[in-house]
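What follows is a single structure, and I will ask about it in a moment.
In this view, the complex is presented without one of its protein chains, the others remaining in place.
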Amino acid sequence: MAKTILVVDDSASLRQVVSIALKGAGYDVVEACDGKDALGKLDGRKVHLVISDVNMPNMDGITFVKEMKKLPSYKFTPVVMLTTENQEAKKAEGQAAGAKAWMVKPFAPAQMLNAVSKLILP
Amino acid sequence: MDIDQAIPTFLLEARELLEQMEDGLLQIENGAGDGETVNAIFRAAHTIKGSAGIFGFDEVVGFTHTVENVLDRVRGNELAIDRPLAELLLASGDHIGMLLQRVADKAHGHDPVVNAIGHDLLGQLARFTTASTLPVPATSAAPVAAPAVESDGGTAVTGNWHISLRFSREVLQHGMDPLSFIRYLGSLGDIEGIVTLQDALPPFGELDPEACYLGFEISLKSDASHADIDGAFDFVRDDATIHILPPRSPLQAYADMLTALSPEPATLGEALVRCGTLDAAELERALAPAPAATTALVPVIADETPALPAIIDAAVPATSAKPARDSGRAKTLRVDADKLDKLINLVGELVIAGAGANMIAGQLKARRMLEATSTMARLIEEVRDSTLNLRMVQIGETFNRFQRVVRDVARDLGKDIRLVINGAETELDKTMVEKIGDPLMHLVRNAMDHGIEPAELRVARGKPAQGTIRLDARHDSGGVLIEVSDDGNGLNRERILKKAVEKGLVGPQQHLSDEDVYKLIFAPGFSTAEQLSNISGRGVGMDVVKKNIEALHGSIEIDSVEGQGSTMRIRLPLTLAIIDGFLVGVGDASFVIPLDQVIECIKLPAVERQTDPRRDYLNQRGQILPYTRLRDALDLPAGTDGRHTDRNLVVVQYGGKRAGLVVDSLHGEIQTVIKPLGRVFSRVQGISGSTILGSGAVALILDIPRLLQQVIDRAAA
Partner (left out) sequence: MSLDIARDDGQIRVRFSDELNIYTAPAVKDALLALPADGTPCRLDLGDVIEIDCAGLQVVLAALRSLPASTLEACSAPVRDCFALCGLDALLPAAPTSSGAQ
């Protein structure tokens, strides 16, 4: 049974690249364009991993993680936060919220797959 | 892991051990060794045998085994090393070296000569393996039964990585599943053994199902790098205690890990045995208390030596050099020289890229950007210095090689000569250390052969019968100064002059200072020895020594007092990777001349610029100075702007010869990182390398010795 990854980013192209790479590696992918949209996707389906951008309209990544941690069926879902280099303060805030894994943008798809495979194999 | 990959490491290690063995034997022969020296010699043989065994180098194992047996009896005070035995053990060490060379050469089958030597030595050693007067105690058989790793320290036999994982209680709540990391490790290689530690699990009633209590000890067979394996835990670093030990780590490293992880290292150690990382004997040795005590002692000895130079001077130098080397080894990481070169190359690129960024920031007049780039430039410079520092090695090992040389050569010459070493800890670039060996060898042999007088003559002159050769090294004004001195004859001014006149090197009436006379011995083909011996003076002369030193951008000078001895003083730069250069321009192209080869820059007199046909020499302060236009020498396009073309003349020198190079413009001094030439330029005469300027433009480094020769040849034609 393929593992499901929720990809949250306001950039459609980034979502697309990430999705293609993940699907190619054998994961199922659910996409969301911001935090609010992502919370809507947590509708009872099984999600094994969340990859989320930090800066997004409507609801940013960190608020999303805080909200997700309140949902009993999703509170232990691992999160990989995508960040740009100068977001140390955000990173600290995100880690406090429970997002322990961070990846710096930009990254090559292969890099991302390697990082994801440390947390869950397809 | 393919075991063959480790062969170069084995060879390197074994040769170092052989050197230690030799050092120790020479010390004992000189009456300076003690029990620890004997132990060190024994350990060296023992370790060579042990590691050769892993690779299946049976010849090495077989021979070394016998040597080890003899040494074991010495260690057990059943046998004393006297001169004949020292002689035999030194010869045995040489033979092990020969067997190692066969391994390095991938020689197959049997070499009758090597076999004969080995057989002969084994026969001689056999006389020592069994005591002729005492009944043979069981001890001579003991090392056979003992495992192939020495008792204090030594390394584990395993070719697998060992990974030890402990997680924070919260790791699961953070969404991290320890099992995922183990699965990922499985993708980097084969998990050949794993033990899940459950001892932290509380009684069922007290179990917090959301907390993590498990730990793991893993034996991983993998060719992955340390960075790759460590990278598996990137996301869990804050939530885990991770220990990663490479294959064949020192037993001490396992012991340190066990002690760090558990109040009962021995109990935890059993998990290492269960997962196959250590065997029971290795664990026991790792946890034996003895090694900690010996390693603690070493730095104390090492610290004391620099404070007592007088004592070092008198004592046998190897004793002072060796503890320092041994204590260094524990914290030493062996790195492939190619990797280091690649790093240095990259740092070179970084320096250039940094300068480029700084220049662009300047052009954009972006103040904050400029600040940022200059901070970066400072850091890059530090990185560059530390990187170059990685290549620095102590000259001590090179110096110590001469102990054996001096001993053997002195015996051949029938002279009594001792070698005194100072500054063994002086560091210089690895390439230099490698390349300075031959010139030093020549100088030392020369000093022994021609410098030190026969004992009777010395006594007659009121000197001690024993001659002294000194090797000194120290840092001096940004470079390294190495001196080879003797307390012998000193150079004979009259004899050198006579010879030089005979050879037509100087006119009979020419008046020369002592210094200039001494320099004559560096002239090609010059040799003052009235009788050629087999020690020195065989064709290769001092001219080759000088040439080799100059190839390292170094110089040599002589100090001598007749009847009291002479000193050869070699100056070397600290590194070859970076040179101080002088930047000049011809047309649009830039060229770098090594600064130490530049004497002066002058304006080319207008009359010379217009002379046609062009002359190729000019009169400089009464001396003829041959010169060439760099434009012509390198076949560059003719200058278009007459006013700025060929305005300057740079006077360069090399090997005592001078010539002028005509260029358009002078840009001043720069520090350049030398990059090897691409294939395109490798055939261009007169260019020795390239470098990249801050602007991103390439500048070529001029091969001054070759250009100089061209100019002189042409002027003579």
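We just call them A and B in the order they show up, numbering each chain from 1.
What we mean here is this: contacts are C-beta pairs under 8 Å (C-beta built on N, C-alpha and C of every residue); 3 or more make two chains touch, one makes a residue touch a chain.
These numbers were taken from a predicted model, which means no experiment stands behind them.
Asker: From the listed residues B:Phe128, B:Phe216 or B:Tyr254, report the one that touches the chain absent from this view.
Answerer: B:Phe216
Asker: For the chain not shown, which residue from B:Gly186, B:Pro454 or B:Gly585 touches it across the whole complex?
Answerer: Within the whole complex, the residue contacting the unshown chain is B:Gly186.
Asker: By the contact definition given up top, give the residues of chain B that touch the hidden chain.
Answerer: Contacting residues on chain B, toward the hidden partner: 172-173, 177-179, 182-183, 186, 191, 193-196, 198, 201-205, 207, 209-210, 212-214, 216, 275.
Asker: Kindly note down the residues of chain A that lie in touch with the hidden chain.
Answerer: Its contact residues with the unshown chain are 1, 72-73, 76.
Please note the rule applied: only the chains that are shown with their structure count from here on.
Asker: Report, in whole Å, the distance between the mean C-alpha point of chain A and the mean C-alpha point of chain B.
Answerer: Chain A and chain B have C-alpha centres separated by 50 Å.
Asker: Within their complex, state which residues of chain B touch chain A.
Answerer: 172-177, 180-181, 183-184, 187, 210, 231-236, 238-239
Asker: Spell out the part of chain A that touches chain B in their complex, as residue ranges.
Answerer: Per the stated touch rule, the residues are 75-80, 95, 98, 100-101, 115, 117-121.
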